[in-house]
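Note that one protein chain is taken out, while the other chains of the complex remain in position.
The letters A, B and C name the chains in turn, as written, and every chain counts its residues from 1.
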Amino acid sequence: MLYFASDYMESGHERIFRRFLETQGEHLTAYGSDRCCRSAAEKIRAACECPEAEVRFLAGGTQTNQLVIDVLLKPWQGVATAETGHVNTHEAGAIEWSGRKVVTLPGHAGKVDPGELRTLMELWHGDGSREHIVEPGMLYISHPTEYGTLYTRAELEALAAVCRDFSLPLYVDGARLGSGLAAKGTDVTLPVLARCADVFYIGGTKCGALFGEALVFTKNNLPERLLTRIKQHGALLAKGWSVGLQFDELFTGGLYFELGAHAIEMAERLKAGLRAKGYELYVDSPTNQQFIAADDALLARLEGAVAYSFWEKLGDGRTVIRFATSWATRAEDVDALLAIL
Amino acid sequence: MLYFASDYMESGHERIFRRFLETQGEHLTAYGSDRCCRSAAEKIRAACECPEAEVRFLAGGTQTNQLVIDVLLKPWQGVATAETGHVNTHEAGAIEWSGRKVVTLPGHAGKVDPGELRTLMELWHGDGSREHIVEPGMLYISHPTEYGTLYTRAELEALAAVCRDFSLPLYVDGARLGSGLAAKGTDVTLPVLARCADVFYIGGTKCGALFGEALVFTKNNLPERLLTRIKQHGALLAKGWSVGLQFDELFTGGLYFELGAHAIEMAERLKAGLRAKGYELYVDSPTNQQFIAADDALLARLEGAVAYSFWEKLGDGRTVIRFATSWATRAEDVDALLAIL
Amino acid sequence: MLYFASDYMESGHERIFRRFLETQGEHLTAYGSDRCCRSAAEKIRAACECPEAEVRFLAGGTQTNQLVIDVLLKPWQGVATAETGHVNTHEAGAIEWSGRKVVTLPGHAGKVDPGELRTLMELWHGDGSREHIVEPGMLYISHPTEYGTLYTRAELEALAAVCRDFSLPLYVDGARLGSGLAAKGTDVTLPVLARCADVFYIGGTKCGALFGEALVFTKNNLPERLLTRIKQHGALLAKGWSVGLQFDELFTGGLYFELGAHAIEMAERLKAGLRAKGYELYVDSPTNQQFIAADDALLARLEGAVAYSFWEKLGDGRTVIRFATSWATRAEDVDALLAIL
Partner (left out) sequence: MLYFASDYMESGHERIFRRFLETQGEHLTAYGSDRCCRSAAEKIRAACECPEAEVRFLAGGTQTNQLVIDVLLKPWQGVATAETGHVNTHEAGAIEWSGRKVVTLPGHAGKVDPGELRTLMELWHGDGSREHIVEPGMLYISHPTEYGTLYTRAELEALAAVCRDFSLPLYVDGARLGSGLAAKGTDVTLPVLARCADVFYIGGTKCGALFGEALVFTKNNLPERLLTRIKQHGALLAKGWSVGLQFDELFTGGLYFELGAHAIEMAERLKAGLRAKGYELYVDSPTNQQFIAADDALLARLEGAVAYSFWEKLGDGRTVIRFATSWATRAEDVDALLAIL
């Protein structure tokens, strides 16, 4: 079986496991107050060129989104996002379960348009009934998006400008950030992200870690009583160092960037092969998620040989499917996939 | 510094880290559908002598308690527990945050009395205003308790009988179960627990794991749509195998029981030493948590040399403090602590 | 000032106030267990030709929607509705505040299309990731809709059929039901509604009552422990009879239907006048809400003379505004409004 279903179905990186082994017999303080978390935070601040950033470590992406949205919003506000945003579609209602409305904007290959965000805010402010309408209180975007696309630096700055105009914190879900940073032609770097976003997270689960995400507050904006609120969400790890250590290793010698670059290299190899075979890419994605529209004959050929993800059904009967590469994808598997295709 | 502050401030067991290394390059399916979780569940079922048990793997204790209480209760019910129960005291209101009331019973060195539980239920059923009063809908106990004490088998059976009479699921928090099972003189085994409890969890974080708890449903009572509800809580791990693998190793060759036995051996060494020195134990605890009432002179002596936990302030000015041993505590450290005391 | 801003800005009907006076010195039992609620329920059952219906009385519309959605859904489900549905737009996030996601369908002049509902359900059932996607667990519609439109009997039956196929309770918000039942040409009667809907409410606030809504469960489907859940929502009135009495009067001698008919008569007078003056109606509404697209000159003329509601801004610069008639609207005020227009 060739595995292209997703990028969170690999084991973790060997260097991380070796670091775990080195902690044998060590005493490490609890709840993220340990040396690993401190060191990882220091390295992340440096990589972000944001010395005032505060970094916290959590176990997973939905957990992080649920927490951030809860703590950034005032109790009467909702979170604005593209209708295709992960928090709106694939988190089992975790945001609403914690009491918050998701306010949707059109998704443009997964991206939010700054002008449409401005219009949303102007309409709310201009509506005489606005006391009865949920106020958008922050913006959630993902980079890369759920369709593998990327914002340009100019687009991020434009979104950040609208957010600033309406006092909306801008939160970026970086579940696949490693792949996004390594994409060809992108002008969005970690420092750019740290300047534009008020809060973002650097995804570990999909980029070499066993589990864990690094949450970054960039604007001297650490929420009040955050540790208590993490606990209230059931999200506080006693051995918080177990995430800190992984990020400490990922940000040593540029490992995180290397792993992202490998995922991109494999994706580019796949894209080139697909194009050579005449496949039309359903979305022009510069990152590790690639989409094609497959007919039933193709699906039959993949059956049992290739693991991929169902994305959506088209009106013409074809099915959009996704192939995801990862930090662990092997070139020979890409070639084998192309051979089947 | 001698570390006796808690049992979750050690690294994990080497065998677990070696198992992680062995997964190098392996593809593992997501959300707990993998071979590690399956194997671990099989071993836990065997150890519980409960072939029909369903096992799920979560990241932490408060998360597990919050989830179980949410899914076991009907929306109008609350959870009964000793007033000293962890869910009532040290979970930052996580239970209430998810909408549930904690209904308290007296704690007897941390334990719930079956007669008092019966009275609580009879009073509720007999109250003409009961539609305005939260109905206790399940029982939460911890074993060992927050005071290190243990239920006897007869006590567990008596609680289970009251629960059965009032259709209350009995849920046991086994954060420190490894130590409880290894305590001298206990007649509570995993199979006993599996027979008495409707749901319980086997704590990993405090017994050799990097993180993680194994949640066991013993009575063909897996809640409907559990995976979705775990996701809704932000508690679903993409790489669920990372917990399953740890429990698979802990339940290989009796490692879990060995680690618990070591914690008990160290605690017994400490108890013997304390008694030899004339200290009165504040609670008669057969497990890895030991409590003494310390005066200010003693606290001054411990300052900077020993890490311990503050428990409570007594009326006579003394302070109850806790020393916790663990699977990783060294005998020489116990002796060094006794030397200071 | 001519008042056409809404239909909840009038006092209540004199007959209701006289009934209040008659209760002077009377003892009435609490929480809806009184003779007024019993009598009103009996009359509503008769009017619905649904002898098995259970009727409960609540204070307001958003409260009723929030309660019904909470008690009908399983904890992991969401409520499907038109994107223009009141619960999605004008309830300040009350549904999400109580933990539920609103899952939107296109609105067709406020109405849900049965085929689109079926597609939504089929997509959910067919999606391999459905455990991560909120399951639509009930359907919310309003009749009349937020745009004053009405379902036909055939449309309601078609929606009910789809709901039955997917085990979705069908809930109808009847805030303006009085006007809907009296509309010219409608074939939807109370008995039709009671047959199609699993739960619906008969709006009092907008049809002669001081306050209050009558909630009807038509299919032997009274939710478990409903009184407790109403209390949990803070929605239980000690003097529940104060709503029961109003509905008892509204359903005596057909008062409720009379009041609805008056609102319709006034709306028809307005429509006829608007058409005579060459106004194009923005929505073809057969009920008491009438919409026109106004240019700035017209808005200036209305300023200070007529109270109306802002609805939405059009791309061509015009503004959609709403005139609402009610049970208390006077013919001379309609004529005065037409004179200004």
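Some observations on this one:
Quick note on the criterion: contacts are C-beta pairs under 8 Å (C-beta built on N, C-alpha and C of every residue); 3 or more make two chains touch, one makes a residue touch a chain.
A quick note: this is a predicted structure, and the numbers were derived from the prediction, not measured.
Shown chains touched by the undisplayed chain in the intact complex: A, B, C. Contact with the chain not shown here comes from a single listed residue; of C:26, C:187 or C:335, that residue is C:26.
Check A:76, A:257 or A:310 against the missing chain and you find that the one touching it is A:76.
In the full complex, the hidden chain is touched by chain B at residues 76, 78, 89-93, 95-102, 104, 123, 126-129, 131-134, 309-310, 313.
Although one chain is not shown, part of chain C still touches it, namely residues 1, 3, 6, 8-12, 14, 17-18, 20-21, 23-30, 59-67, 91-94, 97, 205-206, 210-211, 228-229, 231-239, 242, 328. Within chain A, the residues in touch with the undisplayed chain are 70-71, 74-76, 99, 131-132, 135, 224-225, 227-229, 231-232.
The rule is short, and it goes like this: only the chains that are shown with their structure count from here on.
Of all chains, the one whose Cα centroid sits at the greatest distance from that of chain B is C. Listed for chain C are residues 76, 99, 131-132, each touching two or more other chains.
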